[in-house]
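Every protein chain except one is present and positioned as in the full complex.
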Amino acid sequence: MTVKHTKSLAGYALAAMLASTAFTGVQAQEETIKVGILHSLSGTMAISETTLKDAMLMLIEEQNKKGGLLGKKLEAVVVDPASDWPLFAEKARELIEVNGVSAVFGCWTSVSRKSVLPVFEELNSLLFYPVQYEGEESQRNVFYTGAAPNQQAIPAVDYLMNEEGVERWVLAGTDYVYPRTTNKILEAYLKAKGVAAEDIMINYTPFGHSDWQTIVSDIKTFGSAGKKTAVVSTINGDANVPFYKELGNAGIKAEDIPVVAFSVGEEELAGLDTGPLVGHLAAWNYFQSVDTEVNFDFIDAWHAYTGDDTRVTNDPMEAHFIGFNMWVEAVEKAGTTDPDAVIDSIVGVTVPNLTGGYSAMMPNHHITKPVLIGEIQDDGQFETVWETSGLVVGDAWSDYLEGSKDLIADWRAPMSCGNFNTATGKCGGSGS
Amino acid sequence: MLTRTRRRSSALGALAVFLVLAVATVTFAGTAAAQSDDAALRTQLNALAAGDFDDTQRQINAIAEAGDPRAAPALEALADGDLYFRRADNAVFITRKDGSDYALRDPLTLEDAGTAGRREVKKIRVNNRLRRVIRTALGTLTLRAPDPAARIEAADAIFKAQDVDSIEPLEAALAAETNTDVARHMREARAAAVLASDLPTPDKLEAIATVAARGDRDARSLLTGISNGPDTALHEAANAAIAKVERVQGLWDTARNIWFGLSLGSVLLLAAIGLAITFGVMGVINMAHGEMVMLGAYTTFVVQSLFRTAAPEYFDYSLIVALPAAFLVAGLVGIAIERGIIRFLHDRPLETLLATWGVSLILQQTVRTIFGPTNREVGNPSFMSGAMEIGQLTITYNRLWIVVFALVVFTALLVAMKATRFGLYVRAVTQNRRMSASMGIRTPLVDALTFGLGSGIAGIAGVALSQIDNVSPNLGQSYIIDSFMVVVFGGVGNLWGTLLGAFTLGIANKFLEPVAGAVLAKILVLVFIILFIQKRPRGLFALKGRAVDA
Amino acid sequence: MAKAETLLYLDGVSVSFDGFKALNNLSFLIGRNEMRAIIGPNGAGKTTMMDVITGKTRPDEGELRFDGKIDLTAHDEAEIAGFGIGRKFQKPTVFENQSVRDNLMLALKALRGPFATLFHRDDDAERSRIDTLLATIRLTARRDDLAGDLSHGQKQWLEIGMLLAQDPELLLIDEPAAGMTDAETAATADLLREISKTHSVVVVEHDMAFVRALGVKVTVLHEGSVLAEGSLDHVSNDRRVIDVYLGR
Partner (left out) sequence: MTLRFLSGGLTGGRLVMLALLLASAILVPLLNLALPESHPLHVPTYAVTLMGKYLTYALLALALDLVWGYCGILSLGHAAFFALGGYAMGMYLMRQIGSRGVYGDPVLPDFMVFLNWDELPWYWYGFDAFSFAMLVALVAPAILAFVFGWFAFRSRVTGVYLSIITQAMTYALLLAFFRNDMGFGGNNGLTDFKDILGFDIQSDATRAGLFAASALALAAGLVLAVAITASKLGKVLIAVRDAESRTRFLGYRVEHYKLFVWTVSAMMAGLAGALYVPQVGIINPGEFAPANSIEAVIWVAVGGRGTLVGPIIGAVLVNFAKSWFTAALPEFWLFALGGLFVFVTLFLPTGIVGLARTATQRLRRMRKSEPDARNTGGSVTTEPRGQAAE
């Protein structure tokens, strides 16, 4: 008796909780389309992710100014997964089941994406993932608007080889899956280009590593072997500031040992005096310094929205810009926000990116992007020193890795498979 | 690539020869010549504006060929990305950002040439390759510069480029060189060039000796370059030299590790020392300690941004202002916490852990709300940026200052605790609150001040740490665990223990790192601490006697 | 006294804490069923002596034998307690958050291992033993109260009760009369005399009246070693003892 009573109480309590989060939604269900924003606003990743939350809010606001979507207003539902990976899964479930959002824009780290994947699969919803990542994945419910390794790492290495005549390579990264995989790919690639094993040094450091003295001096030593040396850095955002500070103070000039980074953007540089770093490089698909009208508009809108004209823009923001517009267009094309319809209609959708070209959603749920190599300037911005002539198609499965060179992804019928094995001629994964 | 270098160097060589002659002969023609090719040079400079990197490079070489020293400032500016051209007439200027506009100077006469708006001028783009080209070009241009530093730079540039054709100019310059230090650099540069040249073996052997004498990484890199040449005699000599260099290196590596250890230790010391008061002396398990450090760092940021706007020329003094400010801010917050929360928990110290944990969450979020979640830039004042070379040991100034600073703070704190009346009170209160109170010590005040002191010190640490680490809301979290380790390892309530603990862990870590890698090193250190505590359950400096081992 | 009947044997025991010699070449014997009073000014080393005997503090040097053969320096508190040495602290230490009854129950002679206690079942024998103990220490009425709620004197008694529950051969009792009313003090003295019929007892005490009431051989400690030994009258006429106490 007591039990039953208490139980139902618990039930109410729960209902209360669910309601409280969904309340605005519940009665607004009819006239708004809800969009979930799943970015950490606290904890270690807040540094990078909070900006993306603001960017999404801005995009949604602008879309509403343009009259919303399908005649309805868009409504953002913001939650804080607090850089706690299991919490990401819980919050994703809450957004979809409780708040009934039509699509979710979010995640930064690979682990957070991995943690939510099963949820989106199970509840058949949409996730737009805006960050450059290690590839080796293509999931029906996920759209990867950030760069795959072949849209960032490989071109950067090519540039260093051809433009700077680099013959000796340090692959330095934080010890997690993105650097591990990227470095595996690069190692294979470099060897394919005839770089000897002893000319490649691979080094991993823990998250938030703050004492770089030893490694920087190791790099110096490695660089003094009579061959032009460069550092390819996949060091995770947070650890970069102390790394570059050490680099700058140790007097490693870009002319001597250039460092090309894949996770250092305008946001990270904002924490640094870039004076000593001029000439070090980064490879992205977008720089704030890109001088195109559409980019200027975006930056102005951003400054207007944040009311702070020192706020920088960066590559993942552009990825959200592209992803959001693609989703909007796909929904309009399909005339509904129903995930299955959108998944079908979004492939092939082409929207302008901020670098003056157009990006298209490919059947493997990755997008086409230009690759830009930029050098750090003393004003904390990057200056494009090289860019791909055309667009590069995001490659879900790297051709340089044993396990994945035979795999392709194509979510269009009839194949509709994320890991089709061209060797065996059948869908390697859950499809089989 | 190579061929290009060749072409360039020959050009430079020619220019250098010309230069030497020019300077050697009396300067009667000097001015006249200058006047005459003034226009020519100007057109050459203006031509820099056109085309892509390769075109620019060709222009630079052309200018170098013309070999007029007055081109040097323009090239310098180009390397520093200060060389712009006016869209209107493609005239090139050396610029300085002046508000939203640019102040223009004539590239030759260096006279003021008014200002231009952002849209009127465009920057001449350079990349690393061009910067290198320019450095070498400048090298030969400035071998005879009046400033010895510039001459050394020039020599080193040639050393790096192994510019064969600079041999003659170098020799000429050497002949005229009076400054022994500069001469040494020039000899080394010459040796480097000789090794790249096709001069007979004896010369090269001699050169190897000269280079080997440097005994540093550059020497090594240069020697490895030739150690696999066809000439056996040569690369035996080279290998011998390399071996010699490496022996020296080995010793320096040890020295390096010790230095790194000390500097890491001083960071740990700074992070932990405030905790040694709040936790060590007062027994408060202060989980908000890290946030005090963070507050200090953010105070630095605020002070610096004030300086940037109000008095940029005094920026170097910003830290001196930031120190007391950080001490006050963190200290006051500390006192507030003590008065508001901790004083109610005297009889249940373990619960301070919960309360202060809550406080740390609140502080983090407060800072996040005020300053935003992203990193904030805290600049190094000039005296803290750059590095000095002691032999082969690169000692970066910010690290050096932090070591010094840590020791100063430590000493000050030691004095405060051991030699002042306040310190006496603190020890009295922590040992026997009731008796101290009955002896007329105002224990509440002492508690508040002690906690304030600990927090203030943490704030000061924040100023120092802001120089080497992120200034973000997570700053504190990254230090809290290490701090506790240090204090406990050293022995709670013993300042010397904290000092020794910090440096032991720091050095241990740095000697492990090259062997085991950064991650394993950290793990091993933690395991070491755990085992050590088994041996000495009360840390490095445990108080003995009946009172304690209860 | 011949070593045969000797229960506790200290010979040349010294302990020092950071230079300060708490015990300085201390030697004395306690016989079976003997009660001994130990007096001495503060810092004479009384408590340290107990620490050494009970294995809490290791002596720097010296011999420490119990029951002839056992070398106490080689064992720790728990083992020594197992041999049959019980100790009462200066400041009464009972388990404040547990009932008087449980305090005694925990002290009762029984297997001390975790699993023994996990599967321990309290039987009638144990209950009656506890009842008698409660009677002896006059706490029957408060058996179910928390020990923390007892008066200072009662805590002293409870602790003595716990000692008895252990049924040790040797009891070390540190200032039992502290903070007691005269009546309680007298009662305590009776109790101890009663106990000493079947146990050896070492009492450390400041209160001369109490020591006199015990009427037993007295050992005077000073600066960590024996200053004088004998009947209370004898030692209190001893010149050096007087000096020490009057601080001349």
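Chains: A, B and C, in written order; residue numbering restarts at 1 for each.
Everything that follows uses one rule, which is that contacts are C-beta pairs under 8 Å (C-beta built on N, C-alpha and C of every residue); 3 or more make two chains touch, one makes a residue touch a chain.
All values reported here derive from a predicted model rather than from experimental measurement.
Although it is not drawn here, the omitted chain touches the following shown chains in the complete assembly: A, B, C. Considering B:Ala149, B:Ala176, B:Ile362 or B:Ile390, the position touching the chain not shown turns out to be B:Ile362 (whole complex).
Here the missing chain is touched by one residue of C:Leu64, C:Ala81 or C:Ala177, and it is C:Ala81. Interface residues of subunit C facing the missing partner chain: 47, 54, 56, 76-78, 81-82, 86-87, 89-91, 93-99, 101-102, 105-107, 112-114, 117-122, 144-146, 148-149, 162, 166, 174. Mapped onto subunit B, the interface with the missing chain covers residues 279, 283, 285, 287, 341, 344-345, 347-355, 357-362, 364-366, 369, 477, 481, 484-485, 488, 492, 519-520, 522-523, 526-527, 529-531, 533-535, 537-539, 547, 550. Hidden from this view is one chain, which touches subunit A at 2-4, 6-8, 10-11, 13-14, 17-18, 20-21, 41-42, 78-82, 84-87, 89-91, 93-94, 97-98, 109-111, 114-115, 117-119, 121-122, 136-137, 175-177, 180-181, 184, 204, 206-207, 401-404, 407, 418-419, 421, 428-430, 432.
Just so we're on the same page, only the chains that are shown with their structure count from here on.
Farthest from subunit A, judged by the mean position of CA atoms in each chain, is C.
If you average the Cα atoms of subunit A and of subunit C, the two centres end up 73 Å apart. We define each chain's centre as the mean of its Cα atoms; on that basis subunit A and subunit B are separated by 31 Å. Subunit B and subunit C have centres, each the mean of its CA atoms, that are 66 Å apart.
On the side of subunit A, the complex with subunit B involves touching residues 41-44, 46-48, 50-51, 163-165, 175, 203-206, 208-211, 213-215, 217-218, 220-221, 223-226, 238, 241-242, 245-246, 248-251, 254-256, 258, 267-268, 270-273, 276, 278-279, 375, 377-378, 380, 383, 385. Within the complex, the subunit B residues that touch subunit A are 1, 53, 81, 125, 127-129, 131-132, 135, 160, 217-218, 220-225, 256-257, 260, 263-264, 267, 364-365, 368, 372-377, 379-380, 385-387, 394, 396-399, 467-474, 477-478, 509-510, 513-514, 517-519, 522.
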